[in-house]
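Report on the structure given below.
The complex is shown incomplete by one protein chain, all other protein chains being positioned as in the whole.
Moving on, here comes chain A:
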């Protein structure tokens, strides 16, 4: 810890980060300290503008990389002109300028800080006096002149000082007051400002800043003899002697390798570089592991350690979790009551008992007590589950209690494979957000599987796996000879069955769900990541939104 603070004091700040600091302190913190960079379209549009300008004025375009340790700044001045013997830095902005009361064009505050910082940097490094800086706003095609005076220089020095203090701090600043800043902010989907405002004020009506769906495809490779390799910016998949399948890398979100398909090192590099998750599932459907390409985001893991070593915090989160799963389990049984008149008394008995158990969750004072309740709830739930299976379903697909490692009947084989896939998706979300999967709050630390992933999985078991399995069995989508392989008391999915399950599971993940608190709908695929981000907020002072995924 001391090391990081010491280096933070001597390291210079980028001028661009001062711009971020003047825009929103939380943005600065997320980028500079937590090292989160996401680019939205305006970021790229800005870069393109610079590339275009560079070509237009090839002759007099020069880039200067400047750094001054005394000032504490470094940066790249992208255009510099000499007018009447004075150096003038130019900055190009793609958007509009700020208009004051008289409709006169002015620089936005953050842009002003940025150009002043460039001027100070030039003055310190080159030993000249810079009389002014100019900002060209391309949307309304005006150039704003920013005079460099003593007040401006002082503003830069003050901003650097404040930014340095913030960089050394472990506290993430609150969301900014001006909500309009968040609308155009590239970090909104990871900062979740509207959700934070909602946590502070339940009356707040959040705008949607979190994307509805993840647009990238999930690629499952179930063929055993497959080769995944890189060709330029594509992934190519060759199976036996068939022609290669081409996958543009920008369209890929995850590669899931079932069995032993080959993936080349260049392909793994490309995936790591483009933030594509690479996951391995065994031929029996067990989650083996993932390529971990997390960079940075150490601060959030430090905060995770701090929060989850606190027993009270762990207990509170675990209560939320057990409640969330138990409620969903109970609701699923309640749904079944509607069309099963014959089993009504039995189901009513189970759901009443479950309700009584759920009421005791908030009074538990230890994780052990909570585990007892959870075990009891699960036993009740699984005893009610057989009533959910229709009369038309053949005996071989019925459910008679949960068993695993290895699953002994077809129903359990489906559940186990589903939970394996779910664990993979939860791990993908945890790695995307940058948390530590091995450090959870409810499951015991052990070598088998990452506890935080197991914790988070609880929320999704009923909606993403149990319901998919039950619905597909009731719809008679399984052929019990072709879809399963039975070897005395082992049952697992055949190649056919595996493909069918993946299809059902992925289709379910694409369905929409309306969040009861934030009131916007999003796909389950996206919800996995949102839930991890909301979990992280629980220990960052913006609690109250985690674990709300309950069936209706």
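Simple rule for what comes next: a residue touches a chain if its C-beta (ideal position, glycine included) is under 8 Å from a C-beta of that chain, and two chains touch if they have at least 3 such contacts; residues count from 1.
Heads up, the rule we're going with is that contacts and distances are computed from a predicted model.
Peer 1: Which name from "YhbD family protein", "CRISPR-associated endoribonuclease Cas2", "Alkylation response protein AidB-like acyl-CoA dehydrogenase" or "ABC transporter permease" does UniProt give the chain that's left off?
Peer 2: "CRISPR-associated endoribonuclease Cas2"
Peer 1: Of A:15, A:218 or A:332, which residue touches the hidden chain?
Peer 2: Per the contact definition at the top, the residue touching the missing chain is A:218.
Peer 1: Kindly state which of the options A:248, A:266, A:390 or A:516 is in contact with the chain not pictured.
Peer 2: Only one of A:248, A:266, A:390 or A:516 touches the chain omitted from view, namely A:248.
Peer 1: For chain A, which positions touch the chain that isn't shown here?
Peer 2: These residues touch the chain not displayed: 39-45, 47-48, 51-52, 55, 211-223, 226, 231-234, 237, 239, 245-251, 499, 502-503, 506-507, 510, 523, 525.
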